[in-house]
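A quick write-up on the structure given underneath.
A single protein chain has been omitted from the complex, and every remaining protein chain is retained in its original position.
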Amino acid sequence: MELVERIISNPVMMEYVWKPLVVILILLFIVLTLVAYLVYAERKVSAFIQARLGPMRVGPYGLLQPLADLIKLLLKEDLIPAEGDRAIFKFAPIMSVVCALVVLAVIPFGWGVATITDINIGLLFILSVSSVGILGIILGGWASNSKYPLLGALRSSAQMVSYEVAMALALVGPLMFAKSLSMTAIVEAQRADHIWYLLYQPVAFLIFLVAGVAETNRTPFDLPEAEAELVAGFHTEYSGFRWSLYFLAEYTNMLISSAIAVTVFLGGWSFPLLDRLRPEHPGLFTLLSILVFAVKVFVLIYIFMWFRWTFPRYRYDQLMDLGWKWMIPATLANILITGAIIMIGQETLGLTKVTGGEYGERLVVPGLAGKAYFIGMAWLVLVPLTWIILAIINRRSYDFNLRAQRQIRLPERPATDDVFGKV
Amino acid sequence: MVTEAMWTVLQQVPNQARTWQGFIDALLKKGINDFILLSFLLFAIGVAGVLTRRNILIIFMSIELILNAANLNFIAFTRYWQMSGRLSEHMGHVFTIFIIVVAAAEAVIGLGIVIALYRNRQTVAIDEIDLLKW
Amino acid sequence: MFLKLVWLIPALPLLSAAILGIFGRPLRWSERTISWIACGSVFLSLVITAGVFVQYRAAHWPEPYLTSEAGGFPHSFVWVPGGDAELSLGPRAGQRATFRAEWSYQVDPLSMVMMVVVTLVGFLIHVFAIGYMRGDGGFYRFFAELNLFMFMMLTLVMGSNFLMLFVGWEGVGLCSYLLIGYWFHRADAKAASMKAFIVNRIGDFGFLLAMIAVFSLFGTLQFTEVMRLAADEAYLPTEAFGMFGMASWIALGLFIGATGKSAQIPLYVWLPDAMAGPTPVSALIHAATMVTAGVYMLTRTNVIFMKSPTMMFVVAVIGAATLILAAVIAFAQTDIKKVLAYSTISQLGYMFLACGVGAFTAGIFHLFTHAFFKALLFLGAGSIIIALHHKQDMREMGGLKSYMPVTYWTFVIAWLAICGIFPLAGFVSKDEILWRAFTTEVIPGGRWFWFIGLVGVALTAFYMTRLMALTFWGSPRFVPSTQAHGLSDEPAPHEEPRESPKVMTLPLIALAVGTAVAGFVGWPPALGGSHRFERWLNPVLYRRATNAEAMAHHGATEYILMVVSTLLAAMVMAAAYHLYIHRKQTLQAIVEAIRPLYIASARKFWVDEFYESVFVRGLTLGFSRVFWRTDTRVVDGAVNGSAWFTRFSSRLSGWSDLFIVDMIVNAIGFGLRVFSVAFRAAQTGFTQNYALVITFGLLIATAAYFIWGS
Partner (left out) sequence: MELAGTEAVFFYILALFTLVMAIALVTAPTAVRGALYLMATLIGVAGLFLLLHAEFVAGAQILIYVGGVVVLFIFVIMLVNIRAEINEPFRTYTRQRRLAAVVVIVMVLGVWYFGIQQDPFHLVRQGPVVALIPPPGAPPPPVEEPTLGGRISEDTQEVGSVLYTKAALPFEIASVLLLVAIVGSVVLARTRRQEETFD
């Protein structure tokens, strides 16, 4: 008995088991509620865009609609295809949702206690764990033993693998300024310099945003679940709660994408002039930082929803062309040019210095001249130069020029051409 | 595995009092030897997979196991050097990264070969592919 | 301020080359855009060079200014980090030294002169090329390559170590190859570019060996370091005349490199062929800048050469021989550019002669003046060629004086300069060389070298006057052409040659002014000057002339020599004019009288044929012929003999087959079947079986290591 008490109440257990557990539970409660309301928000946004009212029945303005949906989903029958791989069919959505939720651990939702944990490979951790999430989708599609889910899963995995490259490479640009993979260090770097890396890295931000949309399989990149071609894509055979797990994963991923974008490009929880509160009112500051972060994230999420209800879906070849021929070259060019800009700023003009601060070594841009140089170079040199490079690379392609595409005559092909060749 | 580890610990810490507390303390010290043993077991499992499985894809996966065993060794030895005072020792990490890169390249090429093979022979069983014999 | 920008001087042309090379074609830039970018970058380089000159002269002269002192990335960076290497020569043999090369630039009196020449002449030729290359399909490519050449040449002359010099050396070789073969659809251009490349490689081999020796001896490749150590007797003892020691070997390697690049005997054969490239290229690369790199290198390493009188003598002899040989060949050439090419070789011989007699400053001075008047001659020739619709044969010219006045008058200035007429640039530098040869104490036989130089003066005057007579004077012999230039905005095909556009004549005029005044930079004290050029270059020399010595009055001898050479040139010019304009019969008679020599000259003394037969045919074709003979006689004979033998023996064996062999074969087959059971079992064709065996072997090897190994 004494032993058990020692195990439960010793400081190590307190620090590493009980406290995190409480934090995790609180966080999960908040995030899952949030995600449920994201669905509600999406329905409302779509309704307003299409001049409808959206859900209005349950509760005032339909505010209790998510609850009703939850009950409905829980009560539905859990269908499993007869010839499918039962174990994997059951396991796949769990994997998807776990990968989505684990990532939440390293996102700095705010200053102080609101940052659950801060590891030195935070960004890499997020990227790697979310790359595992693909497996949930592809396995779910495979285990259904059905044509549409399989095709949807293949498309989805191809798409996510392609855009993950662009996504990761786009993050390299801001990382060159922050010099750390730790999420908190990135936010601190921006806070200390009084800058948002959006201003230094417009190209990377744009690409990250687009890749984030593609990673979450949302319109205009929702080919894996294109209703007109594939019914509902990889989760055609899913129903009830397992289906809702996929849905949960997708919306959590959207939240995460926005959160990363906010952390890396939009200064995270920091906000101009807010810092003065920190020494005197740490508690208030923590609350405000969470609020700031939430507002920024919701702005981005709104942009995601806005995309969904305004853009038409890409064709599959356009999707792949955009990923491989436009976005990846653009990110590579961005890295190269940003490196050159930093090099010139640092070595020749001496506008920056590298210091070791509380969060390790980073590139400090003191003074207005340095900031003006980096912002000016970013918008006046980096953006046009990237555009020129893309134009040169793609000067023969007609990916998005439908008018030119109609002029092209493809060689006659046999009608029996299938996706995978001769399998 | 656990019993083996316990046994090892008991063998190598003879002067430690064989009380419950001493046993637990001894059990909670893990050194380079344990990692070598673990990596070796991983290696052996991988070798067993390569030697016995019929499915080429599983054989590939077993090869990945073998490579991972090597990675584990590299990292463990790097840590060992770091603990021995060479704090800036990171060459093992770099080696591991290269192994991961090579493994990725190997998987890509190997799977390409598997696809080509399947296209021509309609099988992924390794003992049905014995063209070399003739 | 400008000294901080030294790195921009080569970087700007490189940037321009990259921009033109990458974007020129895809973006379909107009010729105007391309010209602005190409010439603008070179012009900026020229401006910076001028600024650097002023600042360097004010603040740093006579010490070299190294950009690595400025620090920071664009100024200098560690280019080849390298590792430790063991030195094998000299006092430090057996010790280790770090092989490390920086990419940094060195501004000192010598490189300053070269920078001025390269950027100034280069800029003028760039401008000229706008007009010359108008309407050519590869306009962007031409300028990209020309700019790349500028970068390489500037790297060559500004590099602070042997490795950078070598990079520039190879780089200009590459650009030369690209530009000679610019019209790659023409067979002669293709062959000429390859010839230039290959001949240069022979020289580069010597250079590379010398570089290795330099590192093995001094443990560094930095010029300042090497020259400081080379002056040390412990590292490089001074040799007596006739000795062939360390200094001579290194100097020999360097000199072989120089003969390749600067077209000296025996590696001069590529330069005349290089005229297949566009004329601005010939002017820039094959007259004014690249071919003088050898002289630059000799001067740069003058410490090593001065330690070896033997090699100095060799340099002087080679220079003198080249000077005479090339001049003689130039007598009978009919292609206007070929004449100029041989003239270039001849003038380079002068420079080497100067270096050989220890007058490095005189050699560089001649390089400096020669850059102006030879570029002017080539550009004038280019102007003529354009006017005559790409005709280069002098037999179809004549009387152009009235058609192209600007070209004519600028050409006249260059002609007078190259013949050494007072007071133009050529006179000053050539007389400096002759005087220094006459008075040299570095090698014996100075007066003979002076005499050879004097003969060279006469020959130069003769063939240049012949060129003038055939092109500008006399009666027109060209066939009126109705063929258009092929330009879109041309008003109408013109039948008669006419003056070139301003963009081509303005560089001519600028160069003519340069030719006229360049000599005053080094005006000798005998004529009231102060040897400013020599004093400027003095710091880079091993054996520096003291101020008093440089200013010393040389007495009456110098005046006599000047008068002799000038008079000789003037007389020969007058005689040649007379022969070619008024006494063609006499000329004919003379040519008839010396017909063998004339033919030999016209056929370039069969050197190309000699190389072709000895090296190309002799070694490859000769061998192949030997092999072919062997094939037909020995091998075929053996085959035929064996065929007969086979027929004979087959009868025998046919008989024995039936009774002996079959039995043996059957027995062997039976035996194999018995024995192969075990091997068949091993050859399963089953991959994992093999893997198992490998594992098993690994196991045994490991066990053996543990049991017996440790």
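By letter and in written order, the chains are A, B and C; residue numbering begins at 1 in each of them.
Basically, a residue touches a chain if its C-beta (ideal position, glycine included) is under 8 Å from a C-beta of that chain, and two chains touch if they have at least 3 such contacts.
Nothing here was measured: the structure is a model prediction, and the numbers come from that model.
Hidden chain, full complex: it touches shown chains A, B, C. Screening A:58, A:94, A:124 or A:274 against the full complex identifies A:124 as the residue touching the chain left out. Take subunit A: the residues that touch the chain left off the picture are 2-3, 6-7, 10-12, 15-16, 85, 87-88, 91, 112-113, 115, 117-121, 124-125, 127-129, 131-132, 134-135, 138-139, 142, 145, 150, 153-154, 157, 161, 164, 168, 179-182, 184-185, 358-361, 411, 413, 417, 420-423. Touching the omitted chain from subunit B are residues 1-2, 5, 8, 12-13, 21, 24-25, 27-38, 40-42, 44-49, 51-55, 57-58, 60-62, 64-65, 68, 71-72, 75-76, 78-80, 82-83, 88, 90-91, 93-94, 96-98, 100-109, 111-116, 118-119, 124-127. Residues of subunit C that touch the chain left out of view are 686, 688-689, 692, 695-696, 699, 702-703, 706, 710.
We adopt the following convention: only the chains that are shown with their structure count from here on.
Inter-chain centre distance (subunit A to subunit B, centres taken as mean C-alpha positions): 33 Å. Per-chain Cα centroids separate subunit A from subunit C by 60 Å. Within subunit B, not a single residue touches two or more of the remaining chains.
Of all residues in subunit A, none touches two or more other chains.
Against subunit C, the residues of subunit B that register as touching in their complex are 47, 50-52, 59, 126-127, 129-134. Note for the complex: subunit C touches subunit A at residues 22-23, 26-27, 72-74.
On subunit C, the positions that touch subunit B within their shared complex are 683-688, 691-692, 695.
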